[in-house]
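Missing here: one protein chain of the complex. Every other protein chain is in place.
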Amino acid sequence: MYRDQIIDLYENPLNFGSLEPSDFTYEEDNPLCGDVIRIYVRVDDDNRIADVRWSGVGCAISQASASLLTEDIKGKTLDEIKAYSKEDLLELLGIQLSMTRIKCALLSLKVLKAGVYGMPDPQELRK
Amino acid sequence: MYRDQIIDLYENPLNFGSLEPSDFTYEEDNPLCGDVIRIYVRVDDDNRIADVRWSGVGCAISQASASLLTEDIKGKTLDEIKAYSKEDLLELLGIQLSMTRIKCALLSLKVLKAGVYGMPDPQELRK
Amino acid sequence: MMMLDAKVIRNDFPILLKEVHRDKQLVYLDSAATSQKPQAVIEAMNGYYRNYNSNVHRGIHRLSEEATTAYEGARERIANFINAPDPACVIFVRNTTEALNLIAYSWGRRNIGAGDEILLTEMEHHSNIVPWQLLAEEKGAVVRYVPFTEAGLLDLPKFHEYLTERTKLVSFASMSNVFGTINPSKEIVKATHDIGALAVIDGAQSVPHLPVDVQDFDCDFLAFSGHKMCGPTGVGVLYGKRALLEEMPPFLGGGDMIRRVQLDGSTWNDLPWKFEAGTPGIAEGIGLGAAVDYLSNIGMGAIHAYEQFITGYALEALSEVKGIRVLGPGAAQKGGVAAFTIDGVHPHDISQLLDEDGVAIRAGHHCAMPLHQKLSIPASARASFYLYTTTEDIDRLVTGLNRVRKVFRLD
Partner (left out) sequence: MMMLDAKVIRNDFPILLKEVHRDKQLVYLDSAATSQKPQAVIEAMNGYYRNYNSNVHRGIHRLSEEATTAYEGARERIANFINAPDPACVIFVRNTTEALNLIAYSWGRRNIGAGDEILLTEMEHHSNIVPWQLLAEEKGAVVRYVPFTEAGLLDLPKFHEYLTERTKLVSFASMSNVFGTINPSKEIVKATHDIGALAVIDGAQSVPHLPVDVQDFDCDFLAFSGHKMCGPTGVGVLYGKRALLEEMPPFLGGGDMIRRVQLDGSTWNDLPWKFEAGTPGIAEGIGLGAAVDYLSNIGMGAIHAYEQFITGYALEALSEVKGIRVLGPGAAQKGGVAAFTIDGVHPHDISQLLDEDGVAIRAGHHCAMPLHQKLSIPASARASFYLYTTTEDIDRLVTGLNRVRKVFRLD
């Protein structure tokens, strides 16, 4: 399961960091494992992803998946993001995952979608 | 288990009826099976059972046991009643009983003892 | 539909080949209390304990994943069995009793207030009475009981009369465990919804014996027990409509039902786990899944049809016993239950004497004291049937009853 690429991305994540200002940002965690991911997105006039960054902590799977996802969505429209499926991301990861680990792999996508749909940010709510 | 004697006593119970007035009377039921027994006791000046009657409904075991018990205690002192054991009554019945049925067999003794110890009558309490 | 062959089915049940008493094979006529278990169910649990026993949900190792897949797979098949729209609506509990208490505590304490009415029937099992009495006492609400008719049927005109704008909840057994009466669930639920109340079905007797479709019934909740439907003890189900379950507060707090625990408070997990605190009955859930597979393979329609046949046969045969009075309606309106009394013999004595013949029936109030009080009898004897009950079983029951009459010198 731990292909070299996963470990590479875990060591050297892509698009890691933050964007200030951003058009939207969203964070969620998977409390069962303690994985947390925040995504920052900047959108251009065509409603396309102009730039994206993520930060967070977690296992190699969730981290690698965040790198791959953020890399893949650059230039996509918000509508394309809404249509982005779990399978798309899992295919990108290219490894067989068990039920428990699928949650790790999909956390970044969950965060991204919630951001796109304009959910209230749980971090903000808590304040 | 159903010796002829049990059936005899079920058909023709001993000391069945009531005593008015009595020195004490007590009733209890076994709600799990719906057996009910009330005992009426008259005590003489020596604190001996002068007369006793019982009434109630229930299975052959509880009814036969009430007959045998009331017959056995005539002339006994209240202290002797207090010392009267479950085993005494079961021996009188002379049959092997399972856990569930032992409760049936001992209902009359339970009622008698409660009466001797002067428990408040549940029937009275309910009024 | 071909009628099922109970004699063939018996081979699936190891216990039914047992000799209870000297050389007498067991005649088990107490399935309404708990059913026997087919080999497939016993083996499903053994398989778990021998091959992949592990705690569920949180483990990343193989055993835990296998156990989680099996446990959640069982939930899905149980959801299909009652045609629940979503496995998230199927909550594993210990038994029907816990399921009903869960509703009373979680939904009831938030939604029932002083003066509100909870409508039950006089033929309910204690498990569908006491939780509501406790709730009503706490909240100052009122429990009312729809009476039954002479024939042991629900008094429907009275039901409609008792249903008022004060009624907040109607809870009833879709099949009575004493009369065997099959109540008109759909009609009751519909009338309940018409006045804006919730409808709870106690399916402890119906789910094991009849096809039950929660979407067709449109009930808000359905409670049933695994042990009465070829499944293990220690597991039951609460089905609830998703929207209701979502808004209900948790019942038991602890591991697995939380999303996050902090010192100053906690948030809850998604359905169905919000209502499953602590390590669940894993083997039991898996066993119930196997039971549902077993029953589905045979077909609930076929089981019901067979039970109607065997109940008809039993009522006919019992009517030959002198002094007998069978409680409840005729075979057409009844599941596989025949509760009865015999003049001059207490039900306990009937049961005891039958036991000597290897015939297991039940005697007592069957956890339905109000029903018996209404009939002014302290207790009854009850023979109950299932897919493995044969006409020979019934014949042995009748022979036994005739012996009871003889021992009690009634002839």
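For clarity, chains are labelled A, B and C in written order, and residue numbers in each chain start from 1.
Definition applied: a residue touches a chain if its C-beta (ideal position, glycine included) is under 8 Å from a C-beta of that chain, and two chains touch if they have at least 3 such contacts.
Since we're looking at a predicted model, the values are computed, not measured.
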Where the missing chain makes contact, among the chains that are shown: A, B, C
Among C:Y28, C:F81 or C:F340, residue touching the chain not depicted: C:Y28
Per the touch definition above, residue among C:G254, C:G301 or C:G330 touching the missing chain: C:G254
Out of C:T279, C:S296 or C:S319, which touches the unshown chain? C:T279
Among listed residues C:A141, C:A314, C:V345 or C:A363, the absent chain is touched only by C:A363
Sites on subunit C contacted by the missing partner chain, in the whole complex: 14-15, 18, 20-21, 26, 28, 30, 33-34, 36-37, 41-42, 45-46, 49-55, 58-64, 94-98, 100-101, 104-105, 122, 125-131, 133-134, 137, 143, 145, 225, 227, 232-236, 250, 252-258, 260-263, 265-266, 277-284, 348, 351-352, 354-355, 359-364, 366-367, 369-370, 373
By the contact criterion defined above, which parts of subunit A meet the unshown chain? Give residue numbers in ascending order. 1-2, 7, 10-11, 31-36, 57-61, 101, 104
Where the missing chain touches subunit B, by residue: 31-32, 98-101
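Basically, only the chains that are shown with their structure count from here on.
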Between subunit A and subunit C, tell me the centre distance in angstrom, where each centre is the average of that chain's C-alpha atoms. 47
On a C-alpha centroid basis, what's the spacing between subunit A and subunit B, in Å? 79
Provide the list of subunit B residues touching at least two other chains, using ranges where the numbers run on. none
